[in-house]
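My questions all concern the structure below.
What you see is the complex with one protein chain gone and the rest in place.
As written, the chains take the letters A and B, and residue 1 is the first residue of each chain.
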Amino acid sequence: MAAVDHAHGHEHGHDGHGHHPTGLMRWVTTTNHKDIGSMYLWFSFAMFMVGGAMSLVIRAELFQPGLQVVSPAFYNQMITLHALIMVFGAIMPAFVGFANWMIPLQIGAPDMAFARMNNWSFWILPVAGSMLVGSMFVPGGASGTGWTLYPPLSIQMGMGMDMAIFGVHLLGMSSIMGSINIITTILNLRAPGMTLMKMPMFCWTWLITAYLLIAVMPVLAGAVTMLLTDRHFGTTFFDAAGGGDPVLFQHIFWFFGHPEVYIIALPAFGVISEVIPAFSRKPIFGYTSMVYAIASIAIISFFVWAHHMYTTGIPLTGQLYFMYATMLIAVPTGVKVFNWVATMWRGELTFETPMLFALGFLFLFTLGGFSGLVLSVTAVDIMLQDTYYVVAHFHYVMVAGAVFSAYAGAYYWLPKWTGHMYDETLGKAHFWLTLFFFNLTFFVQHFLGLAGMPRRIPDYALQFAEFNKLSSIGAFGLGLSQLLFLYVVIKCIKGGKKAEANVWGAPGLEWTVPSPAPYHTFEEPPVVK
Amino acid sequence: MNLTVYRLAKHLGAKMGSIGLFFALLPSLAMAKYEYNMEPPVSATGLSAYHLHNWMTMVCLVIFVVVFAVLGYSLYAHRKSVGHKAASFHENTLVELAWTIVPFLILIVIAVPATKALIAMKDTSEPDITIKVTGYQWKWGYDYLKGDGEGIKFISTLSTPQAQINGQEPKGENYLLEVDNPIVVPVNKKIRILTTANDVIHSWAMPAFAIKQDAVPGFIRDTAFRVEKEGTYRGQCSELCGKDHGFMPIVVEVVSDEKYAAWVEDQKKKMAAAAGDPNKVWTLDESKAYGEKVYATNCVACHQANGKGIPGAFKALDGSPIATGPKAEHISRVLNGKAGTAMAAFGKQLSDADIAAVITYERNSWSNKTGEVIQPSEIKAAR
Partner (left out) sequence: MSQTASRYFVPEPSHWPIVGSLALGLMASGAVMAMNGVAAGKFTLIGGFCVLVYMLFGWFGTVIRESEGGKYSKMVDSSFRWSMSWFIFSEVMFFAAFFGGLFYIRVLSVPDLASFENVKFLYPHFSDVWPSAGPAFKEKFTAMEAFGLPAINTLLLLTSGATLTWAHWGLVKDNRKQLIIGLFLTVALGIAFLVCQAIEYHEAYSEHNLKMTTGVFGSTFFMLTGFHGFHVTLGATMLIVILFRSIFGHFKPDHHFAFEAVAWYWHFVDVVWLLLFILVYWL
């Protein structure tokens, strides 16, 4: 089996660079997982900028009461695009980028299972992204429905809504293809001896995330397809006059939407589970229970969706069931938090930038988890639903959760990708600035929510003015701080101290190949003992 | 057991909940106006949910502090820089079981009061007064269905002047939280609210009563409250319903029985007066002048004062083929709206006189010069 036919290997292997396209065409046609991973990461950061710029429009409008910067209709378009772009354009592709780069390296495979399709998964994204961004410029503008696209409001929208619908279809295709690729790679291309239970935790989280994606992206596609036919072909899925129900859309959307939040969270957990052991110089605590915890989170996540719909008027029994089920997710998530703490316990801790971001993640994600738990309690959620408390909750889990973890991963693996060390001082500065401004932006939003400020409004009553001002100042600080990251990355690519193969003294196959990782790795499988 | 813990903590909770939350907010301490917590609800069911929230916040805070105290110690003591050497343990079944089971138990302790509070909240049986609330883009319609005041009906819209919103005038105290016709209910009576909507989903929310109920078009949903303190309470639409979602507040005045009776009396008189003479024949100027008012409260949000609408979203009426063509079509469009667009069927909301006047106005304003006067009788016939 393991015999490698060298004559064949030459045809497309390490010596085959000669007839490979160069320049732009190299990137357009590439089948190399590292190239594709880099493209994903760059795309994701670009989208983070675009989505972030939109959040700054939001925060600028909310800086003080009254309408100053944008019209209410445009404000609604901004929140919709901000959320769609951040979730589908920035966060998800960022972790797919990590998956592309790291999974083959971590399991000892030469590339992804379907390298050509991998390229296609990526190249659908710019098309989908342009559909979303482009919808701003058509008559009537982008969809002003919020990222949840609830009908009948979404039935009223103009052609920007159709662009969002097709954008979501495309994003779904990309995600499904990407996920099939990742699952197949993990299940089929592991090096001999790399059993499932020896796999790095990052691979485990992605295995399960990919499964979630394949299960729920088609459901979202179905939901928006029904929207499309309701809009243009006279069906009445979401129209009571024809026997349908607008709330049906919400059920289908959140059947996708809740697993989606774990699609965002799980790979983040995976990165953290790589970084914390590395800087504690200790193996991860409770590997097996970690795996079970991830699996339980994924399974439970299918059965809790209606906690987003407590105020729609679902019956009492339904509310109780969804409340209990939702609360249950705290248990496996708790296991993960405790295991991370135990990993650090009696370790040999150092605090380089990746570790700082991981610790920031741990603190803030747990806080966000707690506010989630508060929201899961129906009687309390009825007071807080659709207020800034919810906005605070999900930015804690998604920005301090997913974005922090993406930064932890980026700093952790940058030396492997570029062959250079990043600037530690600037990295640390980036961390502290981000931490401070993040909390300034979003911590105060808890108070706004408790005081009753609804979300998705461009203007607000006077008692909310002070906290909104702080939050807006925070947001601009947060945005500026991210430019520092861009600088650090470019500096690191351009040069810097040479990185050794195993920069952090961490275990794992990715650290056995030189830095930067050569264009082709593991053409013959390493043997894992 | 857990209930005693809960009751004990409830009292502490009210204070601790907010204390815990203000940590990161040192700079704002000076300003007394700040709210760090919810306003304590004025209904019994709301109050129990409020205490539940405070208590939960405290439970979470305690867990947070304990977990991160442990971590904090580790971060301090187990640093490489102080020469700590890594241990090599990496599992312990007992400990792992413990931190699976203990959180589970804590959740059960939370679930018990959570269940009770919810059951109390959802009880909408045996109301004294039933009011139907209809969400429109972007105003609320109230319909007193049963109990004292039966038959009262009105529409409630934002009364903050546009000039305040645009910053041309200083903002008033109740900026964005004030309406022309507040809903009035008696104190200590159980009020049942039925919600529905005419166009898109809205949500009828009143923080002080701990109430939030989506108004779903085509369906009736319900919620209830019994307020124990007189006063004026303010809330806002809490489901994104289009561009003026931020501008459809809810104001409830809770008054004594006597005042309520007087208000009912007053409303009945007003309604009788408003009905007017259905057979009156309007002149162009009369109709146009009244129509302008109707237009300003009902249509201007979308079609704009200059009749140009918002391109791509709301059609222009200025020069529109419908507003200048045969009037039957114009009447039908306003009465029945257009399905699948934001253009609602105004036949359900406005009287014949209103609709006649607004159509006259539209057909004789901006560059539209049909010279026609629409009479209420024509609307009646078209219905």
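What we mean here is this: a contact is a pair of C-beta atoms (placed from the backbone, for glycine too) under 8 Å apart; a residue touches a chain by one contact, two chains touch by 3 or more.
Please read all numbers here as calculations on a predicted model, not as lab measurements.
Only one residue in the set A:50, A:85, A:99 or A:131 touches the chain that does not appear here, and it is A:131.
Residue in contact with the omitted chain (choice from A:85, A:115 or A:379): A:115. Contact with the chain not shown here comes from a single listed residue; of A:216, A:298, A:403 or A:421, that residue is A:216. Considering A:62, A:91 or A:176, the position touching the chain not shown turns out to be A:176 (whole complex).
Looking at subunit B, the residues touching the absent chain are 132, 194, 196, 218-220, 222.
Listed for subunit A, the residues touching the missing chain in the whole complex are 1-5, 8-9, 12-13, 16, 20-21, 25-26, 28-31, 109-111, 113-117, 119-120, 122-124, 126-127, 130-131, 158-159, 162-163, 166-167, 169-170, 173, 176, 179-181, 183-184, 187-189, 214-219, 221-223, 226, 228-237, 239-245, 247-248, 251-252, 255, 523-525.
Keep this in mind: only the chains that are shown with their structure count from here on.
Rounded to whole angstrom, the centroid-to-centroid distance between subunit A and subunit B, based on C-alpha atoms, equals 32 Å. Only residues 21, 24-25, 27-28, 31, 33-39, 41, 46, 48-50, 52-53, 56-57, 60, 63-64, 67-68, 70-71, 74-75, 78-81, 84-92, 95-96, 99-100, 103-104, 107, 110-111, 114-115, 117-119, 121-122, 164-167, 171, 173-177, 195, 199-201, 203, 205, 207, 210-214, 216-219, 221-222, 234-247, 310-313, 340-342 of subunit B touch subunit A when the two sit together in their complex. On subunit A, the positions that touch subunit B within their shared complex are 65-68, 71-73, 76, 138-141, 144-146, 150-153, 155-156, 158-159, 230-231, 239-241, 245-247, 280-289, 311-313, 316, 319-320, 323-324, 327-328, 330-331, 334-335, 337-339, 341-351, 359, 362-363, 366-367, 370, 373-374, 377-380, 382-383, 385-387, 439-440, 443-444, 446-447, 450-452, 454, 456-463, 466-467, 470.
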